[in-house]
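One protein chain omitted, others in place.
Labels run A and B following the written order; every chain starts at residue 1.
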Amino acid sequence: MAHILLRHRDIEDLHKFDVYLEHGGYQAFQKCLEAYKPQEVIDIVKKANIRGRGGAGFPAGIKWGFIPKDAEDVYVVINADESETGTFKDRELLEGNPHQVIEGALIAAYAVGARAIYCYFRGEFMDIAAPFEEAIKDLYANGWAGENIQGSGFTCHVYPTYGAGAYICGEETALLASLAGDLGQPWSKPPFPAQSGLYGEPTVVNNVETLANVPPVIVNGPEWYLEMGTDDSPGPKVVCLSGHVNRPGNYEVEMGTTYRELIDDYGGGMRDGRAFKALLPSGGSGPVITADALDAPVSFEGLKPYDSLMGSASVIVMDETTDMVWAALKMIHFFHHESCGKCTPCREGTFWLERVLEDVYEGHGTEKDIQILEDVASNMQGKCLCALGEFATSPVLSTISHFLDEYKAKVHGEAEGATMEADQETPEAAAVA
Amino acid sequence: MGKLREKHEDVIEGLLARYPTKKSAILALMHLAQEEYGHMTQEAMEEVADIVDVHPTHVLSLAGFYSLYYEEPVGKYVLEICNDLACALRGADEFVEMACEKLGIPVDGTTEDGLFTIKTVMCLAACDKAPMLQCNLKYAENLDEEAFDELISNLRAEAEAAGEKPSVVKEVLDYARQ
Partner (left out) sequence: MSDLVTLTIDDIDVTVEAGTLVVDAAKRVNVDIPVFCYHPKMEPVGMCRMCLVEIGTPVRDRATGEIVREEDGSPRLNFRGLQTGCTVPVSEGMVVRTTTDVVDEARDDIIEFLLTSHPLDCPICDKGGECPLQNLTMRHGAGVSRMEFTNKLKLDKHVPLGEIIYLDRERCIQCARCTRFQAELVDDPVIAFHNRGRRLEIVTNSEPGFDSIWSGNTTDICPVGALTTADFRFGARPWELTPVASVCPHCPVGCNTTLSTRDEARSGGRTVIKRIMPRQNEWVNEIWICDKGRFVHHYADAGERLTRPLIRVDGELVEASWEEALDVVAGRLQQHKGAAAGLAGDRLSNEDLFLFQKLFREGLESNNVDLADARIGGGEVVAQVGLSSESNLQEMGRGDAILVAASDLHQEAPVWWFRIKQATERGAKLIVLNARPTRLDPYATDVFYAAPSELTAVAHQLLNAAKVDVADGEDDPLQAAAAALASAENLVAFYGGEGLTFAETEVLARTLGNLLLLKNEEGANHVGRPNNGLVAVWPHNNTQGAWDMGMRPNLAPGYRPLDEPGLDAAAIYDGAAGGDLRALYVLGADPIGDGLMARRGGLEFLVVQELFLTETAREADVVLPAQSWAERDGTYTSGERRVQRFFPAIPAVGQSRPDWQILAQVGERIGMGRPPFATAILFREIAEAVPQYGEMDYRKLARVVEQWPRVGGEDLYYGGTSYDNQSGVGLQWPSAAETAEDAPEMYDLPPITQQTEAEEDEGGQQAGLKAIETRPLYRAGTLIAQTEMLSRRVVEPSLLLHPDDAARLEISSGDVVTVRADSAQLRLAAAVGEETAPGLALLRGVPLRSGRTTIEITDVEKRERVTERVQV
């Protein structure tokens, strides 16, 4: 099936302006400018029920609808901070198919009356930003950005902007704070960006992939889009497949594809023919799932029965050799390292969890430590300022609930199920700053 | 007038022009300053503060918060190896050990000749191409011992050869120039 999002895989040099134009580029945006009032665009996107690909799955149309109609300065911000462990879909879209992302953003801008679009790249993406920068140059050169676009009277500027290494800046309010030149720390919502975002003005923040979904919807209509995927999660989804599979990589699938299909059909099965053990469906921030969930569909609702979630669909696959305590430690190390420190439970909790988990992993732990891990993690829940703190609890709680035996083995000194030597470099040691 | 203004006046103006407030340009300017000053020196922080009209304390604050800014001197080439979970499942930790051994330095250490610093970092969005690293933000992927040796020798050669070392930061920020 031809790609809808990863079209650059079918069309060579699609990142180039003329090539993109050749293949129907900017027709969607033009159609909006000529045929639709802003509200009509919002209604179409609502009808298609394009749900946020950043992880939360919030319907883009509804989000756009929150922007006050009379607002003077409105901003659209493309969230290109992609830093979730195991996520690399936005990177490919930005590098291979930047125009489709920008076109989606321009349509969003038209729909909410924004005068400027900022694309916030994580700093580490400077190496892949050139095509995007080129794209913007060409847009201005050809009158598709800036003053009075294509003589329509609609004016909107497009600017790239760069972070400097902080996962938390993917959280929309932290991103906006960072974009304003402040510490990348989230603020407590309300106010939501739609009310008071960048520079205190109404702001739409959308994920790269979300916006890439918009142009095809405008061209082909919401019905076409609703054909694909599940009732609650229509459309295509780029899944990032990594870990112990033969062919890791991005795969554009229809929502509803099962995790088993992902691993076997797309990923070419488990590496070295080893047995599947578990997978993290949403990088570090979603609870781990085991074999019993493999036939669940990839969709926002699909993993509910298994107390997990699709999130950004960064699927990290682990085989039988994986030490789940080690995996949990890796994840909690990530969150401890990335906690912005603004709120108490996350700042202290992530630190505490990593310290205890390290003890357990290195074999100095006790039964009591497992108890503490569960306690501390659940004490964090529902008390943090932003979702990072919540995310941080899931690797610990979910691995304990699925693999308690491995934890027990660790605290009782039997190296069961664990093939990684306990003396190997621990993340903590690896990251002493 | 500081180094930045001297060498990059028009890039700086271009970056400032991207935003309604000077302060928004601060992260980009700090990237640029780091390229020129090597790391976030007091001089660098004061020049950036001066350009965007904030107190130097604010620049220091950001330098500590964002992991891409170095507050201590680093080697000419900073090798940032991802050993986060997805990469580690594909041998990143072993790769880090190998790299450290080759260069004879610990993580966060710098080689005596001042050429290389090794750091381990969180996910760089290249999990399917592990083991991988970024060298001064340039991606190097699907690495193994051989590829690493080649990378290092190329960098050594580059360092030998006189002239500006290529810089991802400067190339990208150069787009801001009008």
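Following the convention adopted for this analysis, a contact is a pair of C-beta atoms (placed from the backbone, for glycine too) under 8 Å apart; a residue touches a chain by one contact, two chains touch by 3 or more.
These numbers come from a predicted model, not from an experiment.
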Residue of A:Ala313, A:Val360, A:Leu385 or A:Ile400 touching the missing chain in the full complex: A:Leu385
Options A:Ala28, A:Ala80, A:Leu183 or A:Ile370, residue touching the unrepresented chain: A:Leu183
Missing-chain contacts mapped onto chain A: 166, 168, 183, 187-188, 336-345, 347-352, 355-356, 372, 375, 379, 382-385, 433
Chain B, residues in touch with the chain not shown (by the definition above): 42, 45, 49, 53-61, 63-65
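Definition applied: only the chains that are shown with their structure count from here on.
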Computed distance of Cα centres, chain B from chain A, in Å: 24
Residue ranges of chain B in contact with chain A within the complex: 18-28, 30-31, 52, 54, 61-62, 65-69, 83-86, 88-90, 93, 96-97, 107-108, 120-128, 130, 134, 137-139, 168-169, 171-172, 175
Chain B partner contacts - residues on chain A that touch it in the complex: 82-88, 90-91, 122-130, 133, 136-137, 159-167, 178-184, 199, 240-244, 248-250, 280, 283-284, 314, 316, 318, 322, 327, 330-331, 334, 337-338, 340, 424-425, 427, 429-433
